[in-house]
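A single protein chain has been removed from this complex, and every other one stays in its place.
Letters are used for the chains, namely A and B, taken in the order the chains are written, and counting of residues starts over at 1 for each.
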Amino acid sequence: MSQKPFLLAAEGLSKSFDGFKAINDLNFYLDEGELRTVIGPNGAGKTTFLDIITGRTQPDEGTLLWDDAKHDLLKLNEYEIYRLGIGRKFQTPTVFNDHTVAENLILSLAGSRGIWHSLFGKITSDQRDRIAGILTTVKLADHAHRKAGALAHGQKQWLEIGMLLAQEARLLLVDEPAAGMTDEETYRTGELLLSLAGKYTIVVIEHDMTFVRQISQGRKVTVLHQGHVLCEGPVDQVQSDERVMEVYLGRKSKAA
Amino acid sequence: MPSQPFTGRVQLPVLILAAVFLVVVMPALNAFGIIENFTLNLWGKYLCYSIMAISIDLLWGYTGLLCLGQALFFTLGGYMMGMHLMLMIGKLGQYKSELPDFMVFLGHTEIPAFWQPFYSFPFALAMVFLVPGLLSYVFGYLAFRSRIKGVYFSILTQALTYGMALLFFKNDLLMGGNNGFTDFRTLLGADLRTASTQRILYICTAVLMVAVVAGCKWLTNSRFGLIQRAIRDSENRVLFSGYATANFKLFIFVTSAMIAAFAGALYVPQVGIINPSEMTTEKSLEAVVWVALGGRGTLVGPVVGAISVNALKSWATRAYPDLWVLILGGTFVLIVMFMPKGIVGLPSQIQEIIAKIRRRSLQADPVQPAISSETADP
Partner (left out) sequence: MLKSIFKTLAPFLQSGLQLGVAFSLIGSVEAREVSIREMIASATVAKTPAEQRQIILSLKSNPSPEVVKWFDRWKSGEIFLHEDSSGVITPVVLTGAAAGDDSFATVRVSDGSPLLAVDSSAVRINPKEVEFAETDSGLRRAMREVADLAALADPDLSKRIRAIQDSAIGQKSEKLPELQLLLTTEKHPKAVRALEESIAIIQLRSPLAGERVAACERLGKLNSLAAQDTIRTILKEAEAAKDLPTAHAAKTALSAIEGHISRINAAGTVFRGISLGSVLLVVAIGLAITFGLMGIINMAHGELIALGAYTTYVIQNIFAAGLNLSPFGISISIPGMNLPAGSMGMYFVVALPASFLAAALVGLLLERAVIQFLYRRPLESLLATWGISLVLQQLLRLVFGANNVQVSSPSWLSGNWTVNDVVFGWNRVFVIGFAALIIVVTWLVLNKTSLGLLIRAVMQNRNMAACMGVRTERVNMMTFAFGCGLAGLAGAFLSQIGNVGPSLGQNYIVDAFMTVVVGGVGNILGTVISALGIGMADQSLQQYLGNPVIGKILVLGTIILFLQWRPAGIFVTRSRSLD
């Protein structure tokens, strides 16, 4: 595995906010095609890590390289990182409320992001088909012309995943996709992510252990604690790790 | 409750009819003496203001950028045209000199180098676009690059306008100081003081306005328009969708500055005077009132707002000179608070209220409190 070039390699990342170390000497390597789940208690630095990858936050130190070290992500801004093929679904559903579902997808379609193209570019029939396909995948075909703001919470989450698909990203960063969903919706979201595994490289951040078990299926799980990688491995191994039980799962399993 | 575009509400035939009325019928009626020259001239002024209002709406209503410097760009365009008109006065001025009167008054004996090219009309016309365009480009580049937005952008544009007005009030700038430019005679050989020249200028303004409305309609309906509105609602999300939002904002900022400048260039020969008091933040804010009153986020709204407020102003400043400002200020506060969609949005707002009342009377159980709309946005 390690002979393969890394898609994303983070080394020695640190970031503190007013003295609070959100990320502390974080090392994280991701292979092309992986579906990685990242878990960790609140304040473990999961969202901050995604912020650093997507260019929203600059780390204090460390390196972050993309695609076999071809690009230094820390030197790029948000939209340049996006254009390398890194898409993100935010923790709280973040869609364009005033636009219709279809318009949301149009805005996310892969292709030129220039002003000229936005003025004079026409939507091709291929793209139209693609939007229809995605609408079916995320089960929003009936809502294509509704305002995104009028969708239910779970539907917004799905729409945002649909926007990631429209983007044709190489890496999907999915922050708590199951938050605020019913069990059934959560399960379907898991199915959707699994169906995408292999086609895309996916990093999922999640709290819900049932959901983590569903999507990890023996794949590698990374546990973050106090901004640092506590351990990595298949979900069973991670769950039996004493340190993990102590800081996170222990409490969780007691509660369950 | 996100503001919605209401362009669909006003049907295309109505728009075309209105356009034909403004471009063809009004000047025709004037030519036959049914509409007085004064009235037509007044309407020419209103239409110039309407174009400026559209340019504000393009920024504010569609992109969420409240620019308090639109009057600056409008006036700059006017000044560029004014420089040409001043040179066209030639020796007809009070001092019978080739130099504009104010230069003679300041003791100059030669026309300054930067004035020389303005003898050429095409050059002046180019400057009408280039000077405000360049200023807005430089300012916009700096502001958007450092991600200044929302009220900060407004405050900075206010400061820019304030600074520029200070500059233009100075005599050393050789732009006429306090008094600005006035006493124009001819434009392209036509005597500006004749009704026929004024009629042609009016027609140009009306045509420009129709063109600007049509152009903006196309722009806002393109994918660019989608991105524009997306920036207004959640700029960061657009950034995380791979768009360099700063470039989009810069493009629309410069475009709207140029539109305003063109309107200013048409305004000057019709009104016959341009001075730095037109440049102030208050003038920009007044224009924002027109947009707010007419209905922002629509293309018809700014036109309706600009014409109605100015018509009201023309009447009220004569009928109630002291109270006029109170009326304007008071109306504005009420509109901002109770009519966020303006006049154009009034029908739909009334419909909503009626629907709400009906729903209430239908439901026997207690109505749930209205959900605060603002919190829905991330």
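We adopt the following convention: contacts are C-beta pairs under 8 Å (C-beta built on N, C-alpha and C of every residue); 3 or more make two chains touch, one makes a residue touch a chain.
Fair warning: this is a prediction, and the values are worked out from it, not measured in the lab.
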Listed residues B:V151, B:A319 or B:L362, member touching the removed chain: B:V151
Among B:I89, B:A246 or B:V288, the residue in touch with the chain that has been omitted: B:V288
Touch with the omitted chain, as defined above, among B:N30, B:T197 or B:S234: B:S234
Chain B residues touching the omitted chain (full complex): 60, 66, 139, 142-143, 145-148, 150-152, 154-156, 158-160, 162-163, 166-167, 169-170, 234-237, 281, 285, 288-289, 292, 322, 325-326, 328-333, 336-337, 340, 374-375, 377-378
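The definition used in the following text is that only the chains that are shown with their structure count from here on.
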Complex interface listing, chain A residues touching chain B: 54, 56, 78-79, 82-83, 88, 90, 92-99, 103, 106-108, 113, 115, 117-121, 123, 147, 149, 163, 167
Contact footprint of chain A on chain B as seen in their complex: 2-4, 219, 222-224, 226-227, 229-230, 233-234, 236-245, 247-248, 251, 376-378
